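Omission of a single protein chain aside, the complex is shown with its protein chains in their original locations.
== chain A ==
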Amino acid sequence: MTHEQIHPLIKRVLENIEKVMIGKRNVAELSVIALLAEGHVLLEDVPGVGKTMMVRALAKSVGASFRRIQFTPDLLPSDVTGVSIYNPKEMEFQFRPGPIMGNIILADEINRTSPKTQSALLEGMEESSVTIDGVTHHLGKPFFVMATQNPIEYEGTYPLPEAQLDRFLLKMKMGYPEMADEMEVLNRVQKKNPIEELEPVIDLEELRELQMKCKDVHVDETIKRYIVELSNRTRTHGSVYLGVSPRGSIALMKAAQAYAFIYGRDYVLPDDIQYLAPAVFAHRIILKSEARFEGIGAEEVVERVMNRVPVPVQRLVK
């Protein structure tokens, strides 16, 4: 896809992120896609590969306010959403907004906290608003959550229920950097952390505009049908216990719109769908235990489904 031009504003953002995150272009790209599609991202990886750095770089590049919530088992929902405190001087309760009231939020180790707290965040993600003491507080616009999850620790964790997982537009892995890239990282951080010097390249207003424009990207009937066929096929696949929900289909379409937009196209291609389907679908699929024993992963299932569903090469005849 080299012959397509990346949208100039997005290009600036991506280049900005790359100053900090070396060799993680695809992760940065997916994050931007989620941001543009007004979705949220679940990052699953071991600590120390740069998840936080990624989010901070993104937040800084778009000039958004960045908040971080470190989830712990004793974290309370009010620690996330905010709390009303009595102000003796004013003689009334005053609302002190919690970390969720930012634009870009890093929800670190989301599976470490109790389901109660988790759901406070997830509700906010879904509704774009939180209700505290009967008052509805609208969240920032844009509102973008990047949750991280440590896949190796199971002790004392509260794995996200499937219904909650469904609310993330994408799930991705960071992965370790390449050797050369890692050396470059060392070079860059030797004197000082480059994140400190990062300047915003677009403002929030521009970001909102981009988000609006993404919705105008044409998704043809043929493509919609292709998306639906893909998700349908996951539901009937032999290794799958629970397939992709219609929410998953919507997510795939929105992500594809954003992806097409990034590459300066005003229509979605099957290629976009195929590129994004593993990231959008994999965490929404629950495999049968036999499949898990056989070592088949959800990504593999999505790949297989894609190989089986014919790509539309003709216009639909109505």
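Details
Just so we're on the same page, a residue touches a chain if its C-beta (ideal position, glycine included) is under 8 Å from a C-beta of that chain, and two chains touch if they have at least 3 such contacts; residues count from 1.
Note that contacts and distances are computed from a predicted model.
Remark: of the listed names "Sugar ABC transporter substrate-binding protein", "Spermidine/putrescine transport system permease protein", "Transglutaminase-like domain-containing protein" or "Phosphoribosylformylglycinamidine synthase subunit PurL", the one matching the undisplayed chain in UniProt is "Transglutaminase-like domain-containing protein".
Of the listed positions A:18, A:271 or A:299, the one in contact with the omitted chain in the full complex is A:271.
Only one of A:18, A:220 or A:299 touches the chain withheld from this view, namely A:220.
Listed by residue number, the positions of chain A touching the unshown chain are 1, 3, 218, 220, 222-223, 266-271, 274, 306-315.
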